[in-house]
Each structure stands twice: as structure tokens, then as C-alpha cells.
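Entry: chain A
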Amino acid sequence: MSRRIIFNLVQVLVVLVFAPLASGVLSRLKEMVQSKRGPSIFQPYRDLWKLFHKDEIISEDSSWIFRFTPYIVFVTPIFVALLIPVLTNYPLFFAFMGDMLGGGFVLSLGGFFATLAAVDTANPYGPMGASRTRMVGFLAEPVFMIVFFTVSFVAGSTIPYIVQEKWVTPLANFFMPSHVLLVLAFLMLVLAEGGRIPVDNPTGHFELAMIDESKSLEYSGRGFALMKWGGYMKMFVLMCIFLNVLVTPWGLAHEQALGAVLVAIPLVLFKVFCFLLVLVVIESSLSKLRLFRISEFLGAAFITSVAAMIAQVFLP
Partner candidate 1 sequence: MSALIILLIPLVATALVCIPLPKRWPMGVTVVACAALLVLTAQLAWRIAAGEAFVSALHAGMLKWIAVDGLSALVLLLIALVATTASIFSIGYMAQEGLTPGKLRLYYANYNLFIFSMLAVPMAAEPTLVWIVVELTTLCSALLVSFDNTHSALEAAWKYVLLSLMGAGMALFGFLVLFAAMQAAGGGTYTWDGLAAAAPQMPPILLQTAFVFILIGLGTKVGLVPMHTWLPDAHSQAPSPVCALLSGVETTAILYVILRMFPVMRAAPHSHPEAWAIVLGLISVGVAAFLLLQVRDYKRMFAFSTVEHMGVILTAVGLGTSAASYAAMQQIVAHSVTKSFCFFAAGSTLLALGTREIGAVRGLIRRSPGAGAALVLGGLAITGAPPLAIFLSEFSILKAGLTQGRYVVTGLLAIFIVIAFFGVMLHVNRMVFGAQENGQHAAPAIHHSEGSNGNKYRLPFSCGLALILAAVPMLLLGVYIPKPLHDLLTLAGAALTK
Partner candidate 2 sequence: MSEATNQMLENLNALAGGLFLLAAFGMVATRQARGCLNLFITQSLLLAASAALLGFRHHSEHLYGVAVVNLISKPLVVPWLLRKTSPEEIYTRREVDQVLNIPTALLMALALTILAYFLGVPLSNAVEAEFRGPNVPIGIAGLLLGAFTLTVRREAVPLLLGVLAMENGAFFAGIAIARNLPMLVELAIATDGLIIVFIMGVLTRAVQKHVGTTAVGEMATLKEAGAEPVKEEAVAK
């Protein structure tokens, strides 16, 4: 049992350490696709290090929410990392603490506080971005729900570890229509929740058009570093859920040995890298949607997930 606790902690460490790397690789790849050189893949680490050593300036008119939020945004993805399969395909110590629905709620707790903090300082761009984030959030909720319910309908459980087994054995289950359609719907969700194109432009500097970036407009120094790191980790966690539960539930450690778990780390990183390639293709070939077209995008995601459910029900 102590081994399971250790593995759980290893899992959290992996998420903590490698999340900025994933973000750095993504930026570099995007720049390379555009025939530029791009920043080093370790740049996010340098940024975080720099920010931790800078002073923090906090507005006098802000409340405890503003000071408290960076910690919440940093910690919630860690909690979710405890619940999902990152390295192993057998449940770990904290695995039954919450299921996928619970994980989703924990992530949105972080988003909730970030929205409140953006409103807290009375910077005009903060609430604008916050309301847009909420719009994307509530449009994405039904998709989340339907995806989770379909998955639990198929697999008979909402614990990610148990769900993930269902798609692997037998192999024919991988091609079930509900599975493929769920992958499509969840991909659209990842794009929406992670603030990527076509929903939002993560590299934009134009405050009037920001959706997700606006939550960290007012932060500086340590608060900013925590918000950034939390953002990276949220994206990494979403990718892990997507890859390890839905798309490629292979390459995870089967035995309960530390060696197997350590071997699983590069495999997971490789899967993340492949997904980043797909993400780069999507981001480079689409353009950002106009704000009110986002509801159509998420509507399409909703329809895809419902189609997955229907196809599942139609199967004899």
C-alpha cells in the first residue's frame, strides 16, 4: 500500500515537472511550423524561475480572493492528477477519492476562483474576459456531462481507471462508434477548456479579444508564476485524461514495480508529444472563431457527444 502512495506522489511530481515542458514544446512547434525558430523548449521554466524572484504588486482595492486564487489555481490540477491514470493502469491510493465528474468539478473550481479574481481588481479587461470564460464554460458543461455519462454507460463506471480498461480489451471495442465519437467530442472540449484555437488565441496580446489569458492580467511575481504553472498543469492534466483514458490507453505500467512506473514516464511524454503535434496542426490551420460562433462550435461538440450516446444505444 505504501507503494501506491509513492506512485501517486510520483504521478503528481511528473505532472508538476513536465507540464511547463509540454507548453514549451507546443510553442516551439508552432513557431517551427511557421518557419520561425521559436523559443527554447525550456523557456517556461526560465520564466517561472524569473517570476518567483520578482516582487509582487497587489492592488489595494482587491480582496482576499485575489491573494488566494493563485494557490487554488495551482493546487486544483494537482488534486485532479491524483485521480486520473497518468502512469499506471491500476487504481492508485487516491483513485477512488473522486471520479471523472468530481475531477471535472475540481478543475472548474479553479476556473471559478480565477474568474472571481479577474473581477476583483476592477481592471476593465478582467471582467470582460471573465464573462467570456464563463460563457465558454457553461456551454462546455453539457458536453462534459454527456461525455461522462456515455462513458459510464459503456464502461459501467465513472472511475477513469476502470473506464480505460474497457476500451482496450478486447481490441474491437476501440472502434466502437461511441468511442470514436467521444474522442471527437472530447477533443473539441480540450480545445475549448484549454483555451486553444479555434476558441481562443493563447498567444494574443490584445486584451479586448482575450478569453482565458485575461485571468492573469493583474498578477505579478509569485502570483503570476503560480497562475501560469497552474494553467500549464491544467492543460497537461486534460491531455492526460484525453490520452490515457480515451485515445491511447496503452503504454501504462501494469506491474506494481517502481521500475515499470518510471519506464511509463517517457511513454506518456511521447504520447503527449504526439498529441501536441496534432494540436499544432489544428491550431495552425484554423482561425479563431468569432465570439458568438463559439456557441456553434460547442453545439457541434454537444451533438457529437449525443451522437455517440445514440450510436451506443443503437448497437444491439
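By our rule, a contact is a pair of C-beta atoms (placed from the backbone, for glycine too) under 8 Å apart; a residue touches a chain by one contact, two chains touch by 3 or more; residues count from 1.
In picking the candidates, the idea was that all candidates are chains of the complex that A comes from, given by their letters.
Model, not experiment: these values are computed from the prediction.
Q: Just to confirm the interface: in this complex, chain A touches which of 1 or 2?
A: Of all the numbered candidates, the touching one is 2.
Q: If we count contacts the way the header does, which residues on chain A are in touch with candidate 2 in the complex?
A: Its residues touching candidate 2 are 170-173, 175-178, 180-181, 184, 295-296, 299-300, 302-304, 306-308, 310-311, 313-316.
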